[in-house]
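Take a look at the following structure, please.
In this view, the complex is presented without one of its protein chains, the others remaining in place.
Showing chain A:
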Amino acid sequence: MTDPAALSAVRFRGVSRHFGATRAVDGVDLDIAPGAFFAMLGPSGSGKTTCLRLIAGFEQPDAGSIEIFGAPMTGVPPYRRSVNTVFQDYALFPHMTVGANVAYGPMVRGVPRAEREARARELLALVALSGFEDRRPAQLSGGQRQRVALARALINEPKVLLLDEPLGALDLKLREQMQVELKSLQRRLGITFVFVTHDQSEALSMADRIAVFNEGRIVQVGAPDEVYERPQTRFVADFVGGSNVVEPDAAERLGLPRGLYSLRPEKIRLGEIGFAGTVETTLYQGAQRRVVVAVGSDRLAVVAPAERGPLPVGSAVRLFVPPGAAHRMEG
């Protein structure tokens, strides 16, 4: 457990932000530890961006309070918060060169030209874009723009860096590369990163803590393995990695005590023993096959290694649920 006296990088207490009838953020309590790589994970429209904007100061809460490193943020405008943002659309200034974009923060703070230009060169080197100072944002690829946005947000040495789906617009290969780079950058700089994503695998692989959002509320906070292995609610089980949600009746049929369970597809074994079922659908995913098996009136998703061979629709299989594979949930 976190020590309640320890200073949080970001602390929300009962924070709400409503737009008319839309409860974008609804009574959120949140503690982000200094130096954490914190992911906000949730489906589109669940209030992640609004939370980030509340931290940055672009939105003011309708209720509740926000503290950044202990300082109350009520009425503090964005330009007086030691927080910087990497925007979803990068928001690079089109009329400035890459160098001027990165040097913008020091420039508006009155840092002399030579000093801020040297600093901008350092930051561009940090994101492996040395020599790009004189280009225009329009002349860069998506991945390069993303790095410029990162360098620009880091130049003020913020205490908290906010990233709103920063990898969303990149193709898969580049995205995976940037995931690794962001993670190592965060380790080197030791800055608190708050990272918004709707991609559960991205959150699981990058973050050291994840808050799962649904309809403006945080439904579970925990380490990635905690959220993945021990979801507390039906929503988390389904959203974080498509787990089987086993209803109380079905649980009894599977020989479990009556209750709601999450059962990860990869924990179920296809073999010679166990419940008899028939293959309903099969989805080839390269290294593995995701198969939906009908057991009586129940449906269970199962992951089978690809080398097990094809599993034609309608073929008879047996499912074995190892003891302890199912995780009991609250509701």
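Heads up, the rule we're going with is that contacts are C-beta pairs under 8 Å (C-beta built on N, C-alpha and C of every residue); 3 or more make two chains touch, one makes a residue touch a chain; residues count from 1.
Basically, contacts and distances are computed from a predicted model.
The UniProt record for the undisplayed chain lists the protein name "Putative spermidine/putrescine transport system permease protein", from the options "Carbon-monoxide dehydrogenase large subunit", "Putative spermidine/putrescine transport system permease protein", "Lactate utilization protein C" or "Sarcosine oxidase subunit delta". Screening A:S8, A:S46, A:N84 or A:N214 for touch with the missing chain picks out A:N84. Considering the full assembly, A:V108 is the residue among A:V108, A:A125 or A:A223 that touches the omitted chain. Within the complete assembly, A:A56 is the residue of A:V15, A:I32, A:A56 or A:V221 that touches the hidden chain. Where chain A meets the chain that is not shown, the touching residues are 56-58, 77-79, 83-85, 87-89, 91-95, 104-105, 107-109, 152-153, 156.
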